[in-house]
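Not every chain is included here, but those present sit where they belong.
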Amino acid sequence: MFLKNVWYAAWWMDELTTRELHPRTIADQPIIFWRDDQGVPHAVLDRCPHRFAPLSMGRRFENGVQCGYHGLAFDGAGGCILNPHGPIVPALQVRAFPLVERHNIVWIWMGDADQAEPDQIPDLGFADRAPSTAYSKGFLPTAAGHLLIVDNILDLTHADYLHASNLGGGAMTRAKPTIEVRPDSTLFVEWLVNGDVIPPFFLSELPYPDKPVDIWNSVLWHPNGAMKLRFGATTTGRPREEGIDTLAAHIATPETANSTHYFYFNTRSFRLGDAEYNSQYAQAMRYAFSVEDKPMLEGQQRRLGDADLLDCKPVLLPTDSASIRARRVYAKLLKAESGEAGPTEHEPLAAAG
Amino acid sequence: MFLKNVWYAAWWMDELTTRELHPRTIADQPIIFWRDDQGVPHAVLDRCPHRFAPLSMGRRFENGVQCGYHGLAFDGAGGCILNPHGPIVPALQVRAFPLVERHNIVWIWMGDADQAEPDQIPDLGFADRAPSTAYSKGFLPTAAGHLLIVDNILDLTHADYLHASNLGGGAMTRAKPTIEVRPDSTLFVEWLVNGDVIPPFFLSELPYPDKPVDIWNSVLWHPNGAMKLRFGATTTGRPREEGIDTLAAHIATPETANSTHYFYFNTRSFRLGDAEYNSQYAQAMRYAFSVEDKPMLEGQQRRLGDADLLDCKPVLLPTDSASIRARRVYAKLLKAESGEAGPTEHEPLAAAG
């Protein structure tokens, strides 16, 4: 069960080329995406209402798409624009989905179209402001539920173990995060730690590699699966401006209950024009996310099967607080939206802290 | 759920060689086929009654088949002809299925053997009369239910879109078919159109390629999945004999609910002795059916999952009339045979015509 009245990241903008049809399942719905001749993107259910052929097996037609089986064509609003077999009756329509292009992403609204308000797209404007030599992105089709990916990011202590050789070091485990659930149903978690060690990957970027650092690390989670991450460090006691600062986004768009379209992009405040370093940076992140995170998330899902994590009564630790609170927000929104009960609430084990 | 008291096309006659065992699932039943030493074909359930080993993992034995596991052997009537471990008791038998060889096909009867009447095999005698240089055949294992294949053939307007470059042209869409359900539970649909264009593949076969043509196109459907197709065209106003004429069969034998053994063969009235042209003809048909039809049918099935098309409330068009009426006949026969209710009846949208 997924939230519907949210904007989901569906494609990188530059992936949606003009002449091709782009099928992708979002939140269990098969959807076909295309750009019209003016470059405007459209999305409708990838299933002809006539005989349920996938429209993505057809072709672009005028500004819409034509079914390859019997020739019915539909525009981006889902209306029939060609019925070679008779008049166009009202039943000949296919569900259309609102789209917005922003921050290099095509966002899709899976719920009530009347409520589709572009302002609800999370602000990831830092992506737009980053020069191309300080920006990189990636996409990981992941065989794990979207909430497992959210759990992963909301507990960054995992970096100390899963990414020990590149993004870890122990500082996250030693930090005590502060967590804030905000009125707009986002959640902000921040780890601040002074006089600790910097993760190996960033060691070379500080002026005094042998001195301790002060670290700021935070995640702003949105219920649509978009998470904005900030990580920075400076030599202990020195101003933040003398250190390094990075902004990234990780976005978990549900494909099905147990599979996720995992988008991420990275930006930084240093070596802004260094294309070679940008390439190393992209490669290091890709390694961490695809070789370390993804297999672990998929392993977790295999152990869970079709069960929800919390229904399996995991032993919760204090470091799970942010993810548990985000899951509660998600369950509450889901309940409000669907009128159905979400998963039961679970408290971290008090004694385990 | 499939009809049982019908003859299903199971194999091409020339595929059933004498020494080998030939396993194939028909209507959910695993069956083993073989020829005895006199060349007579036999079929029994591919499951030893002793310990359920597949008999097809055994070997030919006398005029029957011997289980490879513990040596029990059965003849073509399903009777035990060897029990190395004791006397042959009545329980030691395996279900046998009546077979008939006709029209280059081995037909199998899946229902009550007492009702197996060879006269019920659809008359496809044109296959026998065609010279080898005007005959070609093909087989497509198709991951789609047999009724989707019937739907496809009973609405030949699809040729104008799915086969636009070879078998289309628009004439079928412009034609208005006549449909007749006959007392023998067959259905005949005919598209006649005058002064129209001929499909691209046949263009070179007419004396005046730039003149309009009169077209006759028809399908005779039988509840066992066999469909006889006739397509012909002649220069408008001229006798049929001056044009071209073709006869073909498409036969959809259910393997499981969502997979089908799709047999077809082609014959024609022109260039009867031209082996080179026959090869081009076979290749063109193979392309249309395997590269164009089969993927579309399988895409349709993926969208339907395990649901029946009509239960999904498709928007029906006038061109669906023949297939809907054939489905009704099928449902009625199924109900009569099984005593269970078939799928609900659905009317094409009157307003959509």
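Which chain is which? They are A and B, in the order written, and residues in each are numbered from 1.
Note that a residue touches a chain if its C-beta (ideal position, glycine included) is under 8 Å from a C-beta of that chain, and two chains touch if they have at least 3 such contacts.
This structure is a prediction, so every number in the text was calculated from the model and none was measured.
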*Homomeric assembly size (copies in this file), of which only 2 appear in place*: 3
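The rule we apply is simple: only the chains that are shown with their structure count from here on.
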*Residues on chain B engaged by chain A in the complex (per definition of touch)*: 151, 155, 157-158, 160-162, 173, 295-296, 299-300, 302-304, 309, 312, 314-320, 349, 351-353
*Parts of chain A lying in touch with chain B, wherever the complex brings them together*: 30, 46-47, 49-54, 57, 66-71, 83-87, 89, 91-92
